[in-house]
Every structure is written in C-alpha cells, then in structure tokens.
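All protein chains but one are shown in place.
Chains: A and B, in written order; residue numbering restarts at 1 for each.
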Amino acid sequence: MDYVIEMLNITKEFPGIKANDDVTLKVEKGEIHALLGENGAGKSTLMSVLFGLYQQEKGVIKVRGEEVNINNPNIANKYGIGMVHQHFKLVHNFTVTENIVLGMEPTRSFGRIDIARAAKKVKEISERYGLSVDPYAKIEDITVGMQQRVEILKMLYRDAEILIFDEPTAVLTPQEIEELMSIMKELVSEGKSIVLITHKLREIKMVADHCTVLRRGKYIGTVDVADTTEEQMAEMMVGREVSFEVEKGPSNPTDVILSIKDLKVKNSRGLYAVNGLNLDIKAGEVLCVAGIDGNGQSELIQAITGLTKVDSGKILFEGKDIEKESVRHRTLMGMGHIPEDRHKHGLVLEFSLEDNMALQSYFREPLSHNGILQPDAVRAYSDGLIEMFDIRSGQGSVTQVRSMSGGNQQKAIIAREVERSPKLLIAAQPTRGLDVGAIEYIHERLIAERDAGKAVLLMSLEMEEVLNVSDKIAVIYEGEIVGVVNADETNENELGLMMAGSKKGKVTTNE
Amino acid sequence: MNKFKGWLGNEKNHRFLIPLIAILLGFIVGSLVMIISGINPSKLFISLTRSVFGINLDKIGTGKSVFNPRYVGEYFVYCMPIVLTGLSVAFAFRTGLFNIGAEGQLMVGSFASILIGIMVPGPSFLILILMILGGGLAGAIWGFVPGYLKARFNVHEVVVTIMMNYTALYLTNYYYKQLPGSSNSKTIELDEGLTLKSEFLSSITNNSRLHWGFIIVIIAIIIFWFIIEKTTFGYELKAVGYNPHAARYAGMKVERNAALSMMIAGAYAGLGGVIIAIGTFGYGRVLPAAEGYGFDGIAVALVGGNTALGSLFGGLLFGSLKAAQPIMQSSGIPRDIAIIISSMIVLFVAMQNGIKLVLKHIGGAK
Partner (left out) sequence: MDVLYSMIVLTLIFSTPIIITAIGGMFSERSGVVNIALEGMMMIGGFFAATAIVFLEKSDGWVGTSAPWLALLIGLIAGGLVSLIHAYLSVNLGADQVISGTAINLLAGGLTIYLSQIIFNQQRTETFQAGFIKTTYAGLSKIPLIGPALFTNIYPTVYLALILVLVSWFVLYQTPFGLRLRATGEHPHAVDSMGINVYKMRYIGVVLSGCFAGLGGAVMVLTFDTQYTAGSIHGIGFIALAALIFGQWKPAGLLGASLFFGFSQILGIYATSFDFLSKIPAEYFNAFPYVLTVIALVVFSGKTVGPKAAGEPYDKGQR
C-alpha cells in the first residue's frame, strides 16, 4: 500500500484533556480521505499535529514511508503538507498576493518585496488549478468562496502535495460547495492527496474514498466510503444508533406574537444585512430562520432583541411598536433570548452560577429590594433552577461558570430564559458546539415551550436541526425572507436552493 | 512541607498570595538595588519601622527615647490620600476602566475645597461640609469627562486621563494664584473652623499633622464595599467590567454605567485632594509638578485586588514607603528608592500569570 501520510498511534494532550488518544490515520497517495467526528472529537487537533502547529506526546508520523518530526508549519511545508483552515487565517487588510506570499516573499533590489513577481506566480497557479482570484484584491473586499480559494492557493504556492481541508463547507453556499468538490477532484487528478475534515456525511459520500472516524479523541475505525451508508458512519461517529428524528406532536399555532415589517438593519461595515425583511411569528409554533451564515440572520436576531439599532421598518410585539425600546424593556415585555455566542453574550464567565442566573432579574423583587441585592433570594432562585433543569456544576450555585462544561453552561442560559416564561423565546444556534445528549435535551425543551403555547423563534445553520425541530421554516437570503414553508412539506434540496437564492419559494400564508 | 506546597499551588489562595509575593519580591529587588549602590538595605527597614511605628531601632540601648508618636501620626497622614486614590482606581477597575486620572481628579478636588473655603462666607460647620462635598463633586466632574468620552466615542481613557492630569495641574496652578491674597506659591490660610486639623489629635501624637480626615477615609471604604457588594448598581458595574457584551444583553446601560463609575472614582480621588488641602495643609499650594498620589493609588488598587479592604491594606503599605522617604533621605538613602520599590511591586503584580505558573508548579500540578 502506497501511503503518503501515516499517523501512527498519535496521542496529543492539553491540560486536563486527551484531545487525541492513540489515533491512527493512513492516507493513500491520490485519494480524498475523510476525517469524521463530532465537535470536539479531535479531528482538528490531529491535523494541527500533522501541520506542525502542535507536537504529539506519543506516536510517529511518516511521510512517504519516511519517519519525520514536524515541529512547525515550515517543516510541514517542506514535506509538502499544507492546511486550508476552517477559520481563515487571512489578514483582512492585505491583498490576496500579500497573504499568499507571507513568509516566503520574493525580493528585489534593496531588500524590497517584489510584488509584481509574486502576483504573476499567483495568477499562474490559480489558472492551472481553476481557482480564479484577483491577486490585487483586498481580503476584506472579496467573497467567502474566494477567500477560501486564497487559503488553498497559499498551500499550492508552497508546492503542497498533501492538502488538509478543515471543515471547508461550513461557510459556503450550496453552489460554492459544488465548486469546491470539483476543485478537490481536480487537485487529486493532478496527483495531490487530500484529507477532508468534516462532520457532514453527505459530502463524504460525494467525494471521499475512505473515511476515518474519531469519537471523543479515540480512533473508532476506517471504512471504504462506497461500501458504507450515512447511517452507519453516523453510528460510528456518535456511538449508538442515531435516529435523525425528534419526537413531537403537531403544532397548534394561535395569535401572531411578533410581526416584522420591511425591516432594514445595517451591519458593522455599513451595508444592509437585513434588507426589507417581512416575517410573522405565531404563539404555539416553532419558526426557524434558516440560511447560510452571513445572510443577515444574526443581525435580525440582534434587531429583534434590541442589541442593534434598526435603520428602518417596524417590529411589532403583540401589536406594539418596539423598534425604539431598550433591551430591558423588551425583556420585560416577554422576550427571552438564548444568544448565539454563549460566552460573549449569554454569560459572565467570572460570575458564579447564581449571579448568572440572576442576570435578567436582579433588578426586581425578590432578587433585590430598593437597589439592594438579596443574596438569600438569589441563592434560592438559582438552586431551584439547578434542580429543575438538572444543571451540573462543580459546587452548585457558587461554582464559577467558567469552569462548567459547554453543555451545562447552555443549560443554565436556557433555564434562566425559559423559567421566566417568555411569550417569545428566541434561540440562536442553541446547540452549537454541544454533544448529542445536550442537543436532544435542548430540542425537547424548545418543543415543550411550543406546546405550552409560547412562540419559539429558532435560528440555526444545521440542516437537520432546521428540518426536525421546526414547524415552519423561513429561509433568509441576502437579508430578506425568500420563502416560508412547512417543515414537513419540504426537504434539504428545496431548502438548499432557497438558501442560495435561486428559488424564491411559495410563501404560505399564516392562516 | 508538601501541605504548604499544595497550599501554594491552590488557585483559590492566589488571590492574596500574588500581592504578598509581589510585595516581597519588590522589597527584595529594592534591597538588591541598594546593595549594588553601596547602601546597607537594613537602613531601609529601620526607616520603615520608624516611620510606621515611631520606633527608632537605632536608638535601642542608648538611653535616649525610642518611641516617638509623631511619626505614627504622620504615617496616617501619608496613608489617607492614597487609600482614597486607591479606592478611586479600584472602583474604576471593577468596571473595566483604567483610571490613571486620579492625579488630576485629586488636584481639582483640592482646588474646589480651597476655593469654597476662601470665597464662600457662612457658618463654619456648613462651609466645611460644602468644602468636602465640593471637592468630591469637582473630582467627579473631572472623572466624568473621560468616562463620558469612553462611553460615547470609545476614546481610550488612558490617554485622556493623563492629558487631563496635566491640564488640571496647569489650570489649578493658575487659578490658585488668582484667589485673593495668594502669592506665587500658595493661597492664604483657611480660617480656623474650616480645616480638618485637630488640636486634640496633634497633641496625642507629639505634634504631628494627624487630622480628622481619617473619618472620611473610613466612611469612603465602607461606602465602596457597600456599593460593590450589596447593591444592584455594584452588580451591574461588575458585570460591565467583566463582560460588557453580556451586560448589554442583560439590558444594562453599559455606557451610562461607565460614565457613572468614572464619576464615582473621580469623587473618591477628589476627596483625597480635599483632605490634603484642608487636613494636611490648610491652604492651597501651587505645584511645580504632580505629586504622585494618583500613581500611588494605582499601586494600592492593584495590590489590594481592587477591593475595599485591599485598598486599605495597600494604602497602609505604600503609605509606609512614602512616610519613610524623608527619614531615608536624611540617613543617606535616596528617597526615590521608595518609588522603585513601589513600581517593582506593581510590575510583579502585572506578572501574576507567571507567578501563578510557578506556584502551581511548586504545588505539583502537571
């Protein structure tokens, strides 16, 4: 067997956690090898070891049969290994060429960088592999798809033979994903070998030859993709039989709780992220705003909750105009918000659990009285929530939230928001980065709120979550709602087309 | 031994261990500097003992009197303003703001109290209250400006406060000279009833300048603790200081809290200025340069972990160094060694991440 890369019995540890525990990966020359696992399984860590960003504690790496010691990315480059990162490592105000040649700048007289020569080489390579870019464009001005091509070019510029793609499709439209898949096949036909890190089973079936599965840092097995079903791969990834369904009864929608009319919201770059958006949300129903990341869903949520100012349009909560109301006011009117970024918005990590539980109600009786905090009431409130929602922490209410697991931190936020019984519960990517058990729990709670007659506005980037949890799906594209469909009447393909803007689907009336 | 090591490695103890270690290291470095310059470091400790406790170790065994309470009185005089500037810096730190402007806030506080004392007629007791409040208010206004600019325009408070320190110096100097009866270096002395000076306190400390200001200091410490620990306002300030995004999410008015917090911090420093002007001296002084109370306040706050009690202890510590300066100078030690030691302590506190690693290593963690 002609293995171009062999990672044998790799163990990589960080303080308190074994990210890779005796993992073996063998990649054949000229194949696309998928590395599959859930969030936190250890895929990125393993590849970071290969790319020289980390060093393994135990285990051996062989490149083309020869044992090697990769201490930094330069050495990885020398062996022909290159990495296309999930979170692009591009300097936003540099040009495409400057980013590509950083660290390997060609020079001319007096030690000056020879940008013209560099740009020429970039153009050559981009044409050879069908990766069109403008060498002089600034990163902050080009599309996400083009930025990814710059990442790929970085590696090709350095004559990489083995390319590692880390979750490359997370930020792409379905069209761009198709393009990427054909680029990968093109690269392989030119003799390159590819390792594809992903948790998207469909894509593995589309392009990969073999698939190695990791779970919680451990090596589970390697399969021939053609001979394995998605369900089988999922089972290896998760460890038990996975049904992609969520148990729920039919919904009973009643009145419109939130009505958004022709909303326009600018983003931090002064462009309209929300561009004339119309949407109605009813009580007793889970409505999911679905779309590719970056189409305005985050800004929409921030406008509804009051974290961002509205440029024009109306937001009506139970018939009342709220665009100018403060965050506090909207909370008191009956809005609950489980934020996208739990560390940034949802919690004060340095506070104790009970102080975080009090975050939305510290200013009211019984938690405070005339501006003086009532510590006993706060403790009782927090203890009650911990009990009700089964939140695990080191020392109960006094635990510093920073030390809690992601799943329990999210549970705490959900407990806090749900207990207040808000008329409208907004959940933005509520299961991001969590393990399967936590995800199931959160989905159950969202359905429970819906069954209790509340309105649930879900925002999600995960297709399965969108299809299984929601009653109605509103697809957002370039700041507008391009279609509202019933979840049980649509499928991934139709949604994918709408999310890419190519099919403005039928808008079902909310009757 | 292992238990001690384990205790050292336990993160929970680091909160007070770090300042203690920083203080220890600061003194060690100071001693080394003295040794290199050919000075016996024991002189430092003799000076410190004398300045704090009034006990002159050199005189033990000589038949002359060893204890002089005047030094003890003076020691407290030195401590008082820097406890207040320490509280000022600490309060701002809790909200995530760096108040380097305590210096300027203190100066305007001094000025305001002198201004009221000289220009406003009325019954002594009333005017005295006005002087204290006015000084605090002046400091609050001086603190409000950087707070507001930060909140509204996101201008970094570090540069603004430093600029305002210099502005305060020049403007107060000018206006002191404009007051009736002022010379080029000081104003007229305040009337008897309008100072915090105390015959009684002086008499029990062998004619030191000890004055009633310490009551203001104690009240200030209690108010600090109460606001931060017990009120919803303090809860908000802490939230904003740790995570302004989460604070906004929770409906708190982040900008308003920033400005308010700087006002309170400014008021504390202003009060520091008040007690210097009407407690220690009893008249306004034209200053050739800033006297460093603000920077001492930074050291106090950092060593005290930005808490009320910590500021008290920090103030007592750095006050001892300040009080020792004149004694050191007269026994041949350049007084600036005190500044060197203070700055090294701050430096070591800044190195806390490194110190924590060392402690954890000793404690046996992997």
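As a convention for this text, a contact is a pair of C-beta atoms (placed from the backbone, for glycine too) under 8 Å apart; a residue touches a chain by one contact, two chains touch by 3 or more.
Here the structure is a predicted model, which is why all the values come from computation and not from measurement.
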Q: Check each of B:162, B:179, B:204 or B:223 against the chain that is not shown and name the one that touches it.
A: B:162
Q | Touch criterion as defined above, residue of A:20, A:56 or A:77 at the omitted chain | A | A:77
Q) In the complete assembly, which of B:11, B:191 or B:336 touches the absent chain? A) B:336
Q: Since one chain isn't shown, list which residues of chain A touch it in the complete complex.
A: 14, 44, 51-53, 72-74, 77, 83, 85, 87, 89-94, 98-99, 102-105, 107, 110-113, 154
Q) For chain B, which residues lie in contact with the unshown chain of the complex? A) 33, 37, 98, 100, 149, 153-156, 158-160, 162-164, 166-167, 170-171, 173-174, 288-289, 295, 298-299, 302, 334, 336-340, 342-344, 346-347, 349-354
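Note that only the chains that are shown with their structure count from here on.
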**Q.** Distance between the centres, which are taken as Cα means, of chain B and chain A, whole angstrom
**A.** 48
Q | Touching residues on chain B, where the partner in the complex is chain A | A | 230-233, 235, 238-239, 242-243, 245-253, 366
Q: Note which residues of chain A are touching chain B in the complex, please.
A: 15, 305, 307, 326-329, 331, 337, 339, 344-351, 355, 358-360, 362-363, 368, 371-373
